[in-house]
Structure formats: structure tokens, C-alpha cells
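Only a single protein chain was left out; the remaining protein chains are all shown in position.
Right, chain A next:
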Amino acid sequence: MKSFTYERPTSPAEAAAAVARNPDAKFIAGGTNLLDLMKLQIETPSHLVDVNGLGLDTVEATQDGGLRIGALVRNTDLAADARVRKDYGVLSRALLAGASGQLRNKATTAGNLLQRTRCPYFYDTAQACNKRQPGSGCSAIDGVSRSLAVIGSSEACIATYPGDMAVAMRVLDATVETVDGKGKGRTIAIADFHRLPGDRPEVDTTLKPGELITAVTLPKPVAGTHIYRKVRDRASYAYALVSVAAILNKDGSGHVAFGGVAPRPWRLEAAEADLPRGAKAVTDKVFAGAKPTQDNAFKLKLAERTLSAALTQARA
């Protein structure tokens, strides 16, 4: 690990300013992803701004009947929050499907959104990776790509967004609240938060340098069966090959987003009207234009079958 200086500011604006004025600085919250990457020297910040002293750790009701989740609410606490369990079950389920108990106790809401890809070529510093080292190429495209993206990728990068929570946030139409280095706040729709790689795969999100997430807001609850169905290589503690976050009614109508298939949570609202017609009608549209590799073409069928299983569960 490269050495770094460390500070612990006491206000969000102060924290944002500290990172905005130093291009080598990073925020650290739970640290479960950043420290892993720092040990491998994939991330090499020279300064860490510890945001754990900022508060931002409560879940509060909003005036329009939704919830405002502080950026530092731990994954365990969010999954266990009585209001989330009752009204946003898809979010509880997605959180509980991710990582291990130890990691969920540390990992935060904002940090979860910001976790970096688990593409094995991103992690292996001996390999070319445009996300890790812009311009170096992509070893994954002609490499072992079983776990990687089937849609939304580019000629520069086929990495997937690895998280579960954000897939649920996407189907719930969450909004990300931030503050920048000048103390100015803004909101970003979850649909616009994660970027597609294009020719700049090193940039994962639409956050500006130094911009700090302060909260994630959920609109008022959507009725229906809340389902998060995750298919992975082992029963627990593994990343998704394919996941489905869905809120479905008995007639099959509802909303759905997919994880494990793209550089960001993948949702096509225009296809949701077809949900009562069955899974294939929806996935044909959602995955139109997919460019799978030979290794990961199975994900297209798997996505259809996983949605089909979710529809069966909702109709039961």
C-alpha cells in the first residue's frame, strides 16, 4: 500500500472541499472496497478523507411518504430497518443477498453505490485494463469473460457493475443527493448515476471530483410483491451472474431491473408494459442489441429464466 495522509472532517461541505482541492485524495467510509484496492495498488490515494464522523447515518421519513437514507447508514442497518423491510422489501433482499455479515456491518449506502467492478482483469495489475489504466487496452474482451457484461459495454471495457443494492435502488427510482466542494447540493436520478464506459471506462459515475454523496432518497412505496432473485456460482457470498430486482403484481404487471449483466443496473422502462405477457417478451426488449461474448451468452437465457421465476413467485 502507498502511504497516505489522513484527516477526519466534521461537516459534509468540509469533507467535499478537502477532496475537491486534492486530485489524489479519496473519501473513505466503510473502506471494504477501497482498502482492498489500495492493498493491490489499484487505488493509490495520497490522502484519505474519513467521512465516518459526519453523521449522515439515519433513515428518515420524507414529506412525500418516502425515505431519506443517510449516506453512512450501514448495509446491515438499512436491510434491517423496519420501514425498509415492510415497504421496500426488494431493497432489504438485495442488501442481504450481497457480501457477508462482516462486510455488511461496515459497508455504507453511498460506498455500496461507489464500489468498483470485480472484473478479474481490473484486479490483476499484470493485465491490460482501460478502467484501471486508461489507454492500456482490455484483456477481458478476448479473455475469460464469463462473469462480464452482455450489454451496455464498449470496445474499451466489458466490466459489470457488481452490486446488488443499486439494482434495487434502480427499480425503486431512488435519487442520490450530493454536496460539492463549494458546499452546493444537487440530486442525481439513480438512472443517471452510473455511467456506461464508452471510451472513458475509468469514470464509473457522473459524480464530479470532490462531490460527496450525502443521502439516497426513495419515493413513496410501490405496492406489489418485492423480489430480489440472485443467481450465482455458490449459495452465499458471491457476486451475481444475473440478478432480478422486481416489484410485481399478481397479473404480472410491475417493474424490473437486472444486475450482473451490464456496467450499471440495467432497466428498460419501455419493456415493462410487456410483463403480463411473460418473461421472454420483456427480456427480448431489455436485451435487444446485447453483445455477449461466447463465454457469457448464457446470461441472456438466464436473465429470461430468472425473471420467469420472479413472475411465478409473484403470481403464487
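As a convention for this text, a contact is a pair of C-beta atoms (placed from the backbone, for glycine too) under 8 Å apart; a residue touches a chain by one contact, two chains touch by 3 or more; residues count from 1.
Keep this in mind: contacts and distances are computed from a predicted model.
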>> Just to verify: the chain that's not displayed, which of "TRAP transporter small permease protein", "Xanthine dehydrogenase YagT iron-sulfur-binding subunit", "NADH-quinone oxidoreductase subunit I" or "MoaD: molybdopterin converting factor, subunit 1" does UniProt list as its protein name?
In response: "Xanthine dehydrogenase YagT iron-sulfur-binding subunit"
> Where the complex has a chain not shown, which of A:70, A:89 or A:221 is the residue touching it?
Replying inline: A:89
> Considering the whole complex, which of A:18, A:54 or A:79 touches the chain not shown?
Replying inline: A:79
>> By the contact criterion defined above, which parts of chain A meet the unshown chain? Give residue numbers in ascending order.
In response: 1-6, 8, 28, 31-32, 35-36, 39, 48, 50, 52, 76, 79-80, 85-86, 89, 92-93, 96-97, 99-103, 105-106, 118, 120, 233-237
